[in-house]
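The other protein chains are all here in position, but one chain of the complex has been omitted.
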Amino acid sequence: MPSLHLDNVAKHFGGLKAVDEVTMEVRPGEITGLIGPNGAGKSTVVNMISGVLALTEGDITVDGVSLATDRADVVARKGVARTFQNIRLLPEATVLENVLIGFHRREEASILSQLLGLPSARRDTQRFEEKAWDLLRRFRMEDYAEYEAGNLAYGHQRRVEMMRAIAAEPDIVLLDEPVAGMNDVESDELATIFRELAESGMALLLIEHNVGFVTRLCKQVYVLDSGRMIASGSPETVTSDPQVIAAYIGTSGH
Amino acid sequence: MMQFYLAYQPIIDFFLLSVGFGYSQQIALRAGVFSIATAGFAALGSYCVAILATKTGIPIFLTVILGTALAAAVGGVLALPLARLRGAFQAIATLAFVQIILSLLLYGEGFTGGALGIVGIPREVNTWILLAVVAVTMYVLWNIGRSGMGRVFNALRQEESVASSLGVNIGKYHIIAFILSGALGGLFGGLQSLYTFQIEPHNYGFAFIVNILTVVILGGRTTLLGPIMGALIMALLPEIARPLAENRQAVNGVILILVITFLPNGVGDEIVFWFRRRKQARQQQKRASEKEARDAVSTS
Amino acid sequence: MKTQSLMLTATSAAAMMLAGASAHAEDYKAVILQSLTGGAAFIGKNVADGAVLAAEELNEQGFFGEGNKLVFSVEDDATDRTQTLSLITRLAADPATLMVMGPTSGSVALAGANVANEREFPVMTTTNSMEVLENGPWSFIMTQPASITMPFIADYTAETLGVETCAVIGVKDNEAYVALQRMYEDLITEAGVEIVSNDGVALADSDFSALATKVASSDQDCVFVGTPAAQGANIILQLKQAGLDPDTAILGHNAFASPTFIEKGGAAVEGVYLIGAWVPGGDNEFSSAFAENFEEKMGFPADEWNAMGYSGMQVVAHAIRDAAEAGNATREGVRDALGEQKDVPVVVGTHTYTLDEERVPFFGMKVLQVKDGEFTVAPE
Partner (left out) sequence: MLTQQILNGLVSGSVYALFSLGFTLIFGVQKLLNFAHGATFMAGAFIAYYCTISGLPFVMAIGFSMLATGLIAILIDLIAFRTLRKRGNAEFPALVSSIGVDLILVSIAQQVSNTQVLNFPFGTFPIQFYDIFGLRISLLQIVILATVAVLVAALIFYLKKTTFGRQVRAVATNERAAALLGVNAQSVYLQTFFIAGALAGLAGVLIGLLFNSIQFLMGEPYMLRAFVVVVIGGLGSVQGAIIASLMLGVAQSLTVAYLPSGLTDAIIFGLLFLVLLVRPNGLFGDINAVAGGTRQ
């Protein structure tokens, strides 16, 4: 199973160093945490990995193969999936349809057979529908399959995003604040699912503002502040690091 | 019935052609491509067929296939520069494309007949042929809707960044959408020229763009029923509103404003959505009562 | 009123004969189908206005015989081919309608002709396109083809004015104007005139500054402007403003034979040569009376297309009456009668309208010149 490496990665917007000298590793079978206060550059890191933002410096590799210059869709086809911090669903489509689009890179039917409605195209759709229902049941969303995604409650929308991201069984999943706005029961449910996914061999990168949730789940945690990596290691090491404490107290006045 | 058909046959044919052009316009919008190039594709298809049918001995059905292929190819090529554009810029660029086609048709007199257009095109197309072609088109579009391509188009329309995060090559699917839009535009353009004996550049100008846009806006941008409803209303309106003859343009304008403001999904899409919602409600009810029954069994 | 007294004498004999032939009152149904809106409205609307006046007058005069009348309605196809097709198909499905005067021109006329022949339904299209005639025996044209009209102005250019070089400005996006312009070019080239430049404008254009500068700064004996009246006046105005040599002869075709031309062009169009079937204000008793009656009814002076509509309706009415007199007031009867019309008094050209064996209309043309703000017959 491949792992993801960030090697001395930087992103500068004009004179502003949004992210600078970030080096980290996301290993398969584990949940890796990336925490930091608001504006620390966490989402910038996710956007660079997933191919939305270009790198100013450094390299990003999956098992030694660079994806630093790949387009977002190429990154995805190399097995890196993501969710979005500000939820992005297909609002007019149903929950089921939202999940089905997640299977895109597993499609086998040619364009012609799709146009002509040949059996291979129908088999694809059938296969994906079965798998989609499995996912819906696993995330306890089967009752909402026919709902328009845009009308769902916030927590449910997050689940749809996750189902869509993992539908095509990626090697690496970037979860951008997956439990934001959820209550404890809901986040516990998700935590269980994350553990199961990691156990099945996926590499999960959990980007969170909420330190507690991350420390409970992750073996390895990285801490960003003002675009720089200020600490890394086990949850215990990180949370006792004076720089980390200062960063959190210094910036989160709320 | 026969009497009715004889009296209204051109309206029926006009309706079928509009449905075809409507699908050409719709497939682009459905994939999130803000294109109004259908007029240009239709012009290419109809001129290709007209020129081949009047100047060569090529069998008629072959001219239609060639016209379709030409428009599809041009659609594919057009997609390349347009791949980098979005929204308003795409609309303007496709409008420019139509203008270029029209001025070349006017200019290339020796070949296209200039403003005089091409006359004496054999009338090979009748209602039944149109009906058959529309049916085949609908079958293909139906397949697209149920396949991965349809899902990708929906995703591109609603949230492009999601599609690309899932591995969708946006450029590739925009090219596919343009090729399909071009093929349909060219196909029905070709049929139109085999129906009306005579074509001229003027037929594919601003009025054509507005009419086809109206068909799709009025009918709906996502469902198969959309262009059918739109074309039906557009075909019947001049008949019903003939007393308003001099105001027909204005009536068109009022329809566009009212529909886009108060019925943004269009008549056809709304009908389909209504049935879909009703079906969902029934299924949910069914599931709820099943659950109740299960609960009742387990607690007893 | 002059017209009516004249018409009454001209038709009373026929009317009496008819009264004897038909015992009870007959209604003859015809439809004036023109482009009242859309691109060809500037022709269709005017033709319809003229035709309506003629039909009303003829009914008032009892032209169709005691108690008989022409029942007519005016329909609009909006210069839209599909609407033409559907209207003609529907009208053809009503057995009482004898014929259609229309549609106007271009693609709508051809499309209309085609359905008409398919449904065996006579149509008198306004256009001068020979293709309408070639389409079948049921479709007619009302105006003289370019091969009849253009020699009048081309001969005048080459022989009377004796020019050697000419700049041609035409409309590039309207087939009727393009056809006229091509014919003119062929004729003068044949007569030895050299065409030094050839430019096309679009019907919606109004900025001719670049074109005017180009033509004004090059050297030629004559400029031919083959556009609609208002646009032509404007082009000539801008040519003069750009400093065109005042000795250059400016010529146009029959589209200029409209009061609009002088009104829009003012002093700039003084001396311009043109051809017209219609001499504004009229040039004999019948046409002067028409001019007077038309202006009284509509509030503006009649132009070429009004006069054509008026004349066309005379021909249509004669054909219907002839068919009725022959006891064959059917579509077939009207079609045959239409093809045999000879020397029908009209208000255009040399005042009589005749169709030859090929059903090509002939009523003549006059070369006119603008003098002191009026159209006058040009010096020979």
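Read from first to last, the chains carry the letters A, B and C; within each, the first residue is number 1.
Assume contacts are C-beta pairs under 8 Å (C-beta built on N, C-alpha and C of every residue); 3 or more make two chains touch, one makes a residue touch a chain.
Predicted, not measured: the structure shown is a model, and the values here were computed from it.
Asks: Which one, A:Gly51, A:Gly102 or A:Pro170, makes contact with the chain that was left out?
Replies: Of the candidates A:Gly51, A:Gly102 or A:Pro170, A:Gly51 is in touch with the missing chain.
Asks: May I ask which residue of C:Val71, C:Ala93, C:Met130 or C:Ala202 touches the chain that does not appear here?
Replies: With C:Val71, C:Ala93, C:Met130 or C:Ala202 as choices, the missing chain is touched by C:Ala202.
Asks: Among the options B:Ile176, B:Ile217 or B:Val272, which residue touches the chain absent from this view?
Replies: B:Ile217
Asks: Which listed residue, B:Tyr5, B:Phe61 or B:Phe89, touches the chain dropped from view?
Replies: B:Phe89
Asks: Tell me, which residues in chain C touch the chain that this view leaves out?
Replies: Chain C touches the chain not shown through residues 37, 41-42, 45, 172, 198-200, 202, 204-211, 213-214, 217, 228, 230-231, 233-234, 237-238, 241-243, 260, 264, 266-267.
Asks: If you put the missing chain back, which residues of chain B would it touch?
Replies: That gives, for chain B, the contact residues 29, 34, 81, 83-89, 91-93, 95-97, 99-100, 102-104, 106-107, 160, 164, 169-171, 174, 206, 210, 213, 217, 246-250, 252-257, 260-261, 264.
By definition in this document, only the chains that are shown with their structure count from here on.
Asks: Quickly list, by label, the chains bordering both chain B and chain C.
Replies: Joint contacts: the list comes back empty.
Asks: Quick check for you: compute each chain's CA centroid and the global CA centroid, then name the chain with the smallest gap between them.
Replies: Chain nearest the overall C-alpha centroid, as shown: B.
Asks: Please work out the Cα centroid separation of chain A and chain B, and write it as a whole number of Å.
Replies: About 38 Å, centre to centre.
Asks: So the centre of each chain is just the mean of its C-alpha atoms; given that, what is the distance between chain A and chain C in Å?
Replies: Their C-alpha centroids are separated by 75 Å.
Asks: Which residues does chain B have that touch at least 2 chains other than itself?
Replies: Correct list: empty.
Asks: Could you pull out which chain C residues touch chain B in their complex?
Replies: Within the complex, chain C touches chain B at residues 36-37, 39, 75-76, 78, 80-83, 85-86, 89-90, 93, 106-107, 110-111, 114-115, 131, 171-175, 177-179, 200.
Asks: Flag every residue of chain B that touches chain C in the complex, lowest number first.
Replies: Of all residues in chain B, those touching chain C are 3, 6-11, 13-14, 106-107, 114-117, 119-120, 123, 196-203, 207, 238-239, 242, 245-246, 248-249.
Asks: Please give the residue numbers of chain A that touch chain B in the complex, ascending.
Replies: Listed in rising order, the residues of chain A that touch chain B are 50-52, 71-74, 76-77, 81-82, 84, 88-93, 97, 100-105, 107, 109, 111, 114-117, 121-122, 124-125, 143, 146-147, 164-165, 168.
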